[in-house]
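Before anything else, here's the structure in question.
Yeah, one chain of the complex is gone here, protein chain that is, but the others are all in their spots.
Chain nomenclature is as follows: A and B, assigned in order of appearance, with residue numbering initiated at 1 for each chain independently.
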C-alpha cells in the first residue's frame, strides 16, 4: 500500500481542475496524503514540468507521482512507470523522463489502457481527472501497475534530452534549465563542473552569454553580494545559478530557459 | 460522520485568510480532509464561484461544501442546504444554487443563526472564518443541520438564473459561462444541443458573436487543430467551448462571461 500521491500539472489555480483530481483521489483512496508539487507550470511547458518534478522528487516520499502537462491533450499515450520504488503516472511525452531518471531509471512501464480503472466517459481534454487520478488512487489501494495495460519496454518511452554540460578548452558550457520565482537562473552546469575546472567558492567567474561577456563572483549564496549585484552560486539542487541579490537575474540578463551559457575560471 | 470539507472562496492566496479557515476546521474536526476547490474567484464574482463549484462538485466526495463569495460581506443570510447526501454551507446569494442543482436539488435548508456554533466575536467581514468554517467542522463531527437554525423552504433560497441554451430556427443560442486559465471560453450550449441540430464532430460550425460571423471546426479537442487556430469542442463537463490551440480564445474573440453566442450547423 502506498500512502502518498503527488500531483504536478499545468492546470493553474484559477479553476476547479486541481480540486477535481483531489476529489477523485479522495473518493478512491480516502486515507492517502496528496502533495501538490506545482500547478502553475506554464500551459503545455513539458520541459519546465519535467525540471520541477525531477528536482523535487528526491524530497518526496515514495508514492504515486502524477504529472499532467500535455500540449497534445491526450494524444500522448498514458503510461505508468516503475522506478526506485515509485510509480510515475502521466503522458508518455517526456514529462516524467527526468524524474524517472532521478529516481534511478525505469524498471518497468505499462501503457494505461484498461478502462476499468478510468472515470467514464473519459474527457479527451482532462486525462488528469479521468485517467491519472483514478489510476493513481487505485494503485494506492492495491492495484498492481501490470493490471493497467500492456508492458512497454522502458527504452521505448519518450525521453526529453537532458540538459547537459560540456567541459572543453578550460570552459564549461550549458544552458538555462529554469528560472524560479526570484528570477534565479538555473544552469545545466553543476557545482562539480566548476570544481573540475579548479573554480572555488570565492573566485570570480567569466560568463559568456552569446557575444556578451561578464564577470561574476562565485559565492555560497546570492546573499553574499550586496543587493542589486550579480552573483553565481550552487543552488539547492547542486546546479550553478546566476542571480541578483534581491533582484531578478533572468530579466536583467535576458536569459530565458534554453539560452546558451559558458563559464570560465577567470574573466 | 462526514470526512471531507471542501472550500471555495474569493480570499485569494496572498493573505492568511484561507489558512485561518483551515485552522478553525482542524481545531474542531482534526481528522477531516479539506479539499481546496478554488480561492482565486475574482473578488465578489458570485457567478464565477457558482460555475466552478457546480462543475467540480460531481468529482468531489460527499461532504460539507463551503462557498464563500459574498460581495455584500455578511449581508446575505448564511444557510446550510442538504442536497444529494451533501451539505452546502455559505451565503444565500445564489453562489451555492448551481452546485445544489447539480447535486440533485435542495431537500432541506436551514438558516445558520445558532451562535453557539460560531467563533465569537463574529467579524462582519469574515464569515468564512467565524461562521462557515466552525459550522462545517461541527457538521463533520456529528451536528445535525437542523440544529443550526430555523428551516428555510428550499423554494425561497436565492437562485442565480442558470445559463441556458435555446434551439430555434436551426441554430442554438447561449452565453459565455466562464473562461478558464487557458482562455478557453465555455458556453452554456451543450454537446447534446449541437447533436440535436445534427452537428457531428468533424463538421464546421457557424459562430455568431453579435454582428460578427465566423466559422470554426468542431473537433474532439482543441489539439485537433494546428497551434494558433480557432476550434470548438465539447469540454470536460460536456459544454461547448471555443478555444485556440495553444492560445487564448477569450482574448482573441473579445468574449467575456455573459456574452451572447449563437451556433449553427454550417457557416
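Keep in mind that, in the parts below, contacts are C-beta pairs under 8 Å (C-beta built on N, C-alpha and C of every residue); 3 or more make two chains touch, one makes a residue touch a chain.
Treat the numbers as computed from the prediction; the structure is a model and nothing was measured.
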Listed residues A:88, A:118, A:132 or A:222, member touching the removed chain: A:222
For chain B, the residues touching the chain missing from this view: 11-17, 19-20, 22-24, 26-27, 30, 43-44, 71-75, 119, 123-126, 129-130
Contact set of chain A toward the excluded chain (per top definition): 3-4, 6, 8, 13, 33, 35-40, 52-53, 55-56, 59-61, 180-182, 220-223, 233, 235-237, 246
